[in-house]
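A single protein chain has been omitted from the complex, and every remaining protein chain is retained in its original position.
Moving on to chain A:
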Amino acid sequence: MRAPLPTPSQPSPPVVDIQPPLRYKRYAGWILLILIIVMCSIQTKVTPYQLITGLPQMGQLLKEMFPPDWSYIPTIWAPMMETVQIAILGTTIGGIIAVPVALLCSYNIMPNRFIALPVRMILNLVRTIPDLLFAAIFVAVFGIGPFAGMLALVFFSFGIIAKLTFEAIEAIDPGPLEAMTAVGASRLQVIRFGVLPQALPYFMSYLLYTFEVNVRAASVLGLVGAGGIGLLLDRSLGLFRYDRACVIILLTLVIVLIIDYSSTWIRRKLL
């Protein structure tokens, strides 16, 4: 899902002293890791003891969730569908915006790095901003409702799809592009007849993949007021109606699984 940022190649540090035997180095690494963990748990006062004392409470919560209040399904059906609609539109619009940007920052289409590099940096910045934060900002501008959630997903999916697509474009076979340039095709013709046929299956596959991610994201957007099922979940939890919360969670689970399986099936057919 959220892919790591591409790291610029680091200059290797000059070797100054003799390398100690590998075994000590490995032990030092493990000890450092354990030290970090201990320091972290001291700082936040998170201890395994707390975990053990918290478990019965967790069990109590699960007990209150069952039996689920199945009569709640007709009420949550419309918001659930709204969640899917938000995800569909957000992914599509984000994907459409991502195409020209992905072309702009592929080195093999846009050899001018003064354009490609800043565009890539902007893409990296967009991807560091969490979707819920986008949603909270758009709720402030456009008011509470699914439109703010859709816009949040537009930006969120734009970041993912543009990155994945430009990497796919850079990996395409340069042969057809060179052949077309050699016979005098314009830049646009090269993109239309050389790049598009090769990159389109990948693009569609990334679009579907992002859609899967977005359905999950859309199900929690309602927590900040951006439409979808999240608002009802928040409300049932606030009213301590855990049996209703359980129905919402189960229905979300079923919808997400159905979408995941169908999307994976289509993706396998595409590639």
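Keep this in mind: contacts are C-beta pairs under 8 Å (C-beta built on N, C-alpha and C of every residue); 3 or more make two chains touch, one makes a residue touch a chain; residues count from 1.
In this text, contacts and distances are computed from a predicted model.
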Its UniProt record identifies the chain omitted here, from "Phosphonate ABC transporter permease protein PhnE1", "Phosphate transport system ATP-binding protein", "Succinate dehydrogenase/fumarate reductase flavoprotein subunit" or "Phenylalanine--tRNA ligase beta subunit", as "Phosphonate ABC transporter permease protein PhnE1"
Where A:75, A:92 or A:181 are the choices, the one touching the absent chain is A:92
Filtering A:31, A:81, A:96 or A:200 for touch with the omitted chain leaves A:81
Per the touch rule stated above, chain A touches the missing chain via residues 1-2, 4-5, 7, 10, 36-37, 40-41, 43-46, 50-51, 54, 57-58, 60-61, 81-82, 84-86, 88-89, 92, 124-125, 128-133, 136-137, 140-143, 145-147, 150, 216-217, 219-220, 223-224, 233-234, 237, 242, 249, 252-253, 256-257, 260
